[in-house]
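Right, I'll just put the structure down here and ask away after.
Every protein chain of the complex appears in place save one, which is left out.
Letters A and B name the chains as they come in the text, with residue numbers starting at 1 for each one.
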Amino acid sequence: MAIERFSKDHEWIRVEGGVGTIGITSHAQSQLGDVVFVEVPDVGRKVTQGEAVAVVESVKAASDVFVPVSGEVVESNGDIVGQPALVNEDAEGKAWFFKVKLANPGELDALMDRAAYDTFVKETS
Amino acid sequence: MRYLPLTDADRRAMLAKIGVADIDALFADIPRDKRLAGLVDLPKAKGEMEVERVLGRLAAKNTAAGSVPFFVGAGAYKHHVPATVDHLIQRSEFLTSYTPYQPEIAQGTLQYLFEFQTQVAMLTGMEVANASMYDGSTAAAEAVLMAHRVTRRHKAVLAGNLHPHYRETIATVARLAGHEIVTVAPSPSGTEDLAARIDQTVSCVVVQTPDFYGHLHDLAALAEAAHAAGALLVAVVTEAVSLGLVEPPGAMGADIVVGEGQGIGNALAFGGPYVGLFATRQKYVRQMPGRLCGETVDKEGRRGFVLTLSTREQHIRREKATSNICTNSGLCVLAFTIHMSLLGEAGLRRLARINHANAVALAKALGKVKGVEVLNETFFNEFTIRLPGNAADVIEALAKKGVLGGVPVSRLEPGRPELANLIVVASTEVNSDEDRAAYVKALKRVL
Partner (left out) sequence: MLNRQGRPTAPGRAVESTTDTFSGNRALQVEEGLIFEIGRTDTAGVDLPEPAKFKPRLGALERKGPIGLPGLSEPEAMRHYVRLSQKNYGIDTGLFPLGSCTMKHNPRLNERMARVPGLGDIHPLQPLSTVPGAIELIAELSRWLSLLTGMPAIAMTPKAGAHGELCGMMAIKAALEARGERRSVVLVAESAHGTNPATAALLGYRIEAVPARADGTVDPEEVRKRLTPDVAAIMLTNPNTCGLFEREVVAIAEAVHAAGAYFYADGANFNAIVGKVRPGDLGVDAMHINLHKTFSTPHGGGGPGAGPVALSAALAPFMPVPYAVADGEGMRYVEHAGEAGGTLPLGRMCAFHGQMGMFVRAFAYMLSHGSDGMRQASEDAVLNANYIRASLADLMSLPFGNRPCMHEALFDDAWLGDTGVTTLDFAKAMIDEGYHPMTVYFPLVVHGAMLVEPTESESKASLDQFIASLRGLAAAAKAGDAARFKDAPRFAPRRRLDETKAAREPRLRWTPAVERKEAAE
């Protein structure tokens, strides 16, 4: 069963079999506006929780995407690089950014579940 | 005062509307003990006539380039600017407009930027160019920073024959930004082995052609050497007109081409404002500093232009920006674009041929003067001569005889006594046979 968690920086992660798929939330994409460009990390890169490893740009804003867990990048999504509009269309599905093999599954405890994230979004908007 | 429309009656009425007794109430946040009690100790307002008199007196002390036989270059070149150019750039809607952040009412500016970007890409033989930098020297410094970003390395190799001011500008930024530069001794004869200095720690090699001493360089081999080591080739062109006759760096494998566009459309103006050219390959476009104008459509489907890819810039990315740059060279870009539109390919090629022809004729004439040696095999409109004695003294003496004969290399390389007998001499389309004859005559008398 996949574990789904959210970070305070509006990233989501779905973990299955020790590998987490990571993207930005629907709330994030609506705040950013039309996404025009994304940068994803190279496969093989070692990452630390909280590190800025990807970039998502709209016309008027640019944001770092922070990896919510430590580990190694095992896959990056070329589809969103070629078609940034996907991030607006399906941020929490097809428009995942990259996948990480988790070094420390305990880090997930510090993240929010969906209910907590939805509350967080309501409170900070 | 002619520039201030408010009358005292207006001011009183406005203060009443605001609800304060006097203007000082609006300055109340300034600490009382720091407020200036009286006027700053400077002259009071002057009418136009008086201002003209003051500035006219200062101007009269200077020798204008157009008033004497003139052969000064070294990074800024006297070319004839057609009357149309100066007239058009003074149109209110160009002169007094702002950065095109509201594109619906700035299509004039945006369209000429798009035309300029295309002209620069064509001239340099590259795929894409930006909407200009401040000047050639800062463009070169930005190119080095871009090469560092692209290669993730922090060491630049600078050719010895790069314009000394460009080298110093790059060095200042490098020193304070914590990057490394490798400098090479100048080679007035035009031979340098830069390939030997490129290794896996180098982000770019910066080379100028025509170089500071006038020599033309085939960059193909150097480009290969740089690419083999994973480094970029940055080519510098300080005389834009040369691109009308000389093979452009883009055709020789350059990754970034920067240059000075002053020679097209812009006055000498004692060194500024000028216009920096910056061009690169499509794959590096997001790492390019400066403004970019792009094509799009409006709500009615009509073609229009907007500033684009702005998320690289300081106002969005802030500390992660590609650069801290805010302005481009606006009106100087327009002057360049208009002049280039009047020239077109045919006109530019002919202008370049005239420049080269004049320089060839001058080199021949000077080479015949006893004691003078022309160092260049190849050149465009500028070459270096070696004299028997101190070149700076000769230039002063020539000036006293009413000839501005060039730039003594020691002016820019004072720490190199071995270069003290060299002069860099430029000759553009403004020089006539009489000018050349005057130079030769004066030089003979002075040597």
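What we mean here is this: contacts are C-beta pairs under 8 Å (C-beta built on N, C-alpha and C of every residue); 3 or more make two chains touch, one makes a residue touch a chain.
No experiment lies behind these values; they were computed from the predicted model shown.
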Residue touching the undisplayed chain, where the options are B:L331, B:V369, B:A420 or B:L447: B:L331
Touch with the omitted chain, as defined above, among B:A185, B:A228 or B:A251: B:A251
Residue numbers in subunit A that touch the chain omitted from display: 9-10, 28, 31-34, 36-37, 57-61, 63, 84-85
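FYI, only the chains that are shown with their structure count from here on.
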Inter-chain centre distance, subunit A versus subunit B - centres from mean C-alpha coordinates, in Å: 44
Contacting residues of subunit A [partner subunit B, same complex]: 36-37, 57-62, 64
In the complex with subunit A, residue positions of subunit B that touch it: 286, 310-311, 316-317, 320
